[in-house]
Structures are given as C-alpha cells and as structure tokens.
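Left out: one protein chain. Kept in place: all the others.
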Amino acid sequence: MSLASILVPLPDRSPPPARRVVTAPPAAQDEPRVAKMVVDSLSAYYGRNAVLRNVSLPFVERTVTAIIGPSGCGKSTLVRCMNRMHEIIPGTSVTGRVLLDGRDVYGGHLDPIELRRRVGMVFQKPNPFPTMTVRDNVLAGWRLTGTKPPDADAVVEDALRRAALWDEVKDRLKAPGASLSGGQAQRLCIARALAVQPDVLLMDEPCSALDPIATARIEELIHELAPSVTIVIVTHNMQQAARVSENTAFLYMGELVEFGATAGLFTRPADPRTEDYITGRFG
Amino acid sequence: MNARPSSSRVDTAFQASLVLAGLGVATVLAGVAWEVLSLSGEALSKGGIGFLTGTTWDPVAEEFGALPALYGTLVTSAVALLIAVPLGIGSAVFLSEMATSRVATVVGVLVDLLAAIPSVIYGLWGLFVLAPLLREHVQPAVQAAFGSLPIFAGPPLGVGYGTAGLLLAIMVIPVITSVSREVLRAVPDTQREAAYALGATPFEVIKGTVFPFARSGLVGAVVLGLGRALGETMAVTMVIGNRYDISASLFAPGYTLAAVIANEFAEAFSPRYLSALAGLAVVLLGTTLILNAGARLLVRRVKGAA
Partner (left out) sequence: MRMDAAEPAVRLPASPRLRWRRFVNRAFRVAVFGAVIVVLAPLVAILGTVISRGAPALDWDFLTSLPKPVGETGGGVGHAILGTLILAFGGLLMAVPLGVPAGVFLASDRMPRLGGVVRMCADVLAGVPSIVVGLFAYTLLVLPFKHFSALAGAFALAVIMLPTIARTTEEVVRLVPSTLTEAALALGAPRWRVMLRVVLPSAGKGVAAGIIAAFSRGAGETAPLMFTAFGSQFLSLSPLQPIAALPLVLFNYAVSPYDDWYAQAWAAALVLAVLVLAGNVVARFAMARRSP
C-alpha cells in the first residue's frame, strides 16, 4: 500500500461522514484507504517551548500506526494532542488541526470530554483505579461520566474478552483493581478504554513496564483489535513497531522526518536520520 | 569508619544521647497521661460511670457530673465540623486541583496565617464582633424563618453552642484545608489522566477518582480538625456562655470540658474539686488521643500508597 492511496477526507467542507459500523470487514488492499484521523500542521507547546513543529500525518482507519523516535522527540505529546489530553497540563498550547472523520477536533464542534470517549488512551504505566473492583474498572468510562451501559455484564465481558483478559479474571471481577499483575493491569486498562467503544485507541508505550511474555500478549491483542479499531502505538521498540504496525512515523526533535508503510520504512528508509535511528546509531 | 576506640566511644555516647532524647519525647507524653490520670483518680473512682453521666456540677456539695460539659464539647465540635468540612475540603480542592501554582502559594500562606492566629484573639473577635453580629442580625432572622424548630429556640444571646461552633469552624478550617491539600497532592496524576482519557469532566475526575483515592487521608484531615475543635479552650470559653446545662437549642449558652477546666481551675481548692476537673481533662485527653492517633495513621496510609 502506498501513501498516495490513503484517502484523506477533505475537512470542514464535507459533511461529517456517518460513523462506520465497527464490525465492517477491513478494506481490501487495493481499495483506497480512509484516514480516520489526520494531524495537520500541528505544533504543540509547553509554555513557549515548541516540542512539536508542523507535524502532518494521516492515521488509516482500522490499521495500526506506529510512532517511533528517540526519547523526548514528542511522541507522547503527539498522541496526547490527538485526544486533547495535552491541554490538561497548565501552560500548554496547540496550533494546527487534528481531524477526526474529517472534522477538526479543536474546531469547537466536539467537546473534549466527548472526543476522549471516541479516542481512547492507554498509558505507559498501567493505571487501574485501585479503589474500584476489576469490574468497575472496566465500567469506569461509564460510571465516571454518570451514564449506564444498556447491559453492563455484556459490556464487561465483551471488553475483557477483547482485551484477552476475560479468562484470567472472570472469577474475580469483584477483586480490587490493584490486585492484578502488571501485564494484567495493562490489559485491564485496555479493556477499560475499549468498554466505551472508541473509534481510535492511542497507546503510549503500552508495553514498556511489562515483561516479554506480557508484551507478546499485548501485541497479539493489538493484532486482534486492528480490524475493528484504529490504533496508534508509540513505541521505543523497533521490532515491536515492525511486528504490529502497518504504517510507521519517525519523529525527531519535534519534527516528522519520515512516514510510510512500516515494511518500507524499516528496509529502505528515505531519510538518513531514520536510517541512523533504526540502525541504532543514536537515540 | 574511624576505628580509634575513643572516637567510637564518643560515637556510642552520641547515639545514646539521641536515643535518650527520643525517649524523652515519649516520656513527656506518658507523663502528661499519667499525671492527669492520677490527679483525677479520686473523682473517677468515687464517681465511677456516674462521673460521665451525671448532669450536676456542684463543687460545694462535691457532686460532679461531666455530661453537660461533654455534651457541649461534642455539640460545638459537631457544628464546627459541619461547617468546616465542606469549606476546608473545598478549599483544598481549589488549591490542589484548580489554582495556578502562584495563586495556590498565596492562598496557602493566607490559610497558614489563619492557623497561626492565637486562639485568644479568635475569642476576642468572637466575643466583640461575631457574637453581637449573630445576636442582632443573624439569630433574629433565623428565628423568624425557623423559630419553631427546637434547635433555634430561646432568646438570641449571641453567645452559646452555635456561636462557639461557628468560631471553632473558622479555627479548624485551616487544619482541614492544609492536611487535605497534602493528601490530594499525593494522589498520582496518572489517576487523574486515566479518568480524563475516559471522557470525564474535571468534576467527575475529582469525584470519581481523586476523592476515592484520597478518602482515608481526607478522613484523617477531618479527624485532625476535630481534635483541634475538641481541645480548643480560650476561644470557646469566651463565647460559649459558660452555663452548666444541657440544651437542645444552638442559641442556648452551655459549657465545654476545656472551658470548665479553664474557668474553675484557679478556684479549685478542695482536692476533690481539683480531681473532678482533672477527670474532665481525662475525658478530653482520651477522646483527642484516640482521634489523633487514628487520624495520623489514615493520613500516612494515603501518602504511603501514593
């Protein structure tokens, strides 16, 4: 698949497309691919310090996009701009656009609290709510916002199954959320994000606190989720990026250096900086 | 390490003196408890449980019942907490969750100043500003609206349980605010981010994740405030009205354990009388010690978990 075949919906002029049914089969390889989200000329600041400069990137619907780059290059900041978590930190600001289904999420049509339900997030360190049970953790997205899912038990089971955690915790749904192992806790956080049926899932180094076995489980899980959710994964691990993603973006010092199909980017990097990075010459 | 024997002997002596100082602190606490207990021995052994439940305080007849003072202490503290808990925790939420760090610093300093004002100055203000204000404006208005309720019955005197409770509230708010603020700060940001990422509003983040995480510490903050309210002497003495009685009305004058001790100690010439006052102190000390120890455990648990 080449980049040119990604169809970027023209923003703001076109009416918002109807939300697609999550269970639709993935598009065939040669069909034009739709960008679920687009980052367009995005710059992000902490105070006056620009940590992202003019980044533009598409995220193809129902595929996995990896973001790689040396520490401090702005990977976390990029994904946090995509669900407007960046602005929670005082003194931060953003310019440029982030399109979800062709409409700018900073444009005012969507409250950030609604956006974050559609664009879920999994953090580097598993952060289940220790005061809630496993079950309540899964339902947290509903409970916190004062809403009730139509069938809570079904939501819990479905989310835990999709997070590949159901078999391990089905007998202790009432156990405290803090009682799980690190890998289980991270999958619980994934289940929690999935339970509100997001269109997009942002994962910021989801495996960095986990051992290789737990990491393998999460990677498997990402494969299983990819047909139904658009996934963005930040990772330091190039093998991981190669294993799980279809497209990869390489960020360096706040700028997008290279974006392309993962296979191509790792075998024939276009930019010398990308080559230096993936061959381990820096970062 | 220096191996010279003389030096290591000095070292041992030095360490021993530190340990002794530590033990000294513990001894002072034990001494307080012991002295007060032994002084009260006569009253407590003669009065037995009747000392706690009796309602008469008659030094001439040597009849001593602590209940009205205990009642006053509990009622004024309850009123104080009712007012101070929402305001104190609310302010702590402002300081830790909303204010910019500069505003939080300034407000934090002001709250600490409030805590540093000597209680006798609170009493002076309560007696000459707060009580007249309540007597002339607030109490008549409350009675006009809710006069039929027994808790607002009786003539508006300005002094009484309600006034003392209000003044105590002002005094314990800084305690509750600053401890709660510490506790809220100890809640990791990852918890807040997790909730934000699920689409919660700031209010929902605080209610749904920050408060549950901090709950035992917040309880600890409230209990520390309660400890201060129970033991506060001077300010209460000046505005409680000093009548040894039990009354359902918040407008009625009453007494508290600490205020009885403060007012009557200097006149207590018979050993039996002195012992009865020490008995009040034992009741007061027992209550505050248990509360304080429990509260600090709770606060420490939250800070340790974070």
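A and B label the chains in the order they appear, each numbered from 1.
The rule we apply is simple: contacts are C-beta pairs under 8 Å (C-beta built on N, C-alpha and C of every residue); 3 or more make two chains touch, one makes a residue touch a chain.
Given the structure is predicted, the values throughout are model-derived calculations rather than measurements.
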Which displayed chains the hidden chain touches across the whole complex: A, B
Sole residue of B:V138, B:A153, B:V219 or B:A262 that reaches the chain not shown, by the stated touch rule: B:A262
Residue touching the undisplayed chain, where the options are B:L82, B:L110, B:A145 or B:A248: B:L110
In chain B, positions touching the absent partner: 1-2, 7-8, 10-11, 13-15, 17-26, 28-32, 35-36, 39, 86-88, 90-91, 93-95, 97-100, 107, 109-114, 116-125, 127-129, 170, 173, 177, 189, 192, 196, 201-206, 224, 227-228, 230-234, 238, 258, 261-262, 265-266, 277-278, 281, 284-285, 288-289, 291-293, 296
Hidden partner chain, residues of chain A it touches: 84, 87-90, 92, 106-114, 145-147
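By definition in this document, only the chains that are shown with their structure count from here on.
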Chain A and chain B: spacing of chain centres that average the CA atoms, whole Å: 50
Interfacial residue positions of chain B with respect to chain A in the complex: 100, 188, 190-201, 204-205, 208-209, 212-213, 215, 305
List of chain A residues in touch with chain B within their complex: 83, 85, 88, 90, 113-117, 120-121, 123, 125, 127-132, 140-141, 143-146, 189, 192-193, 196
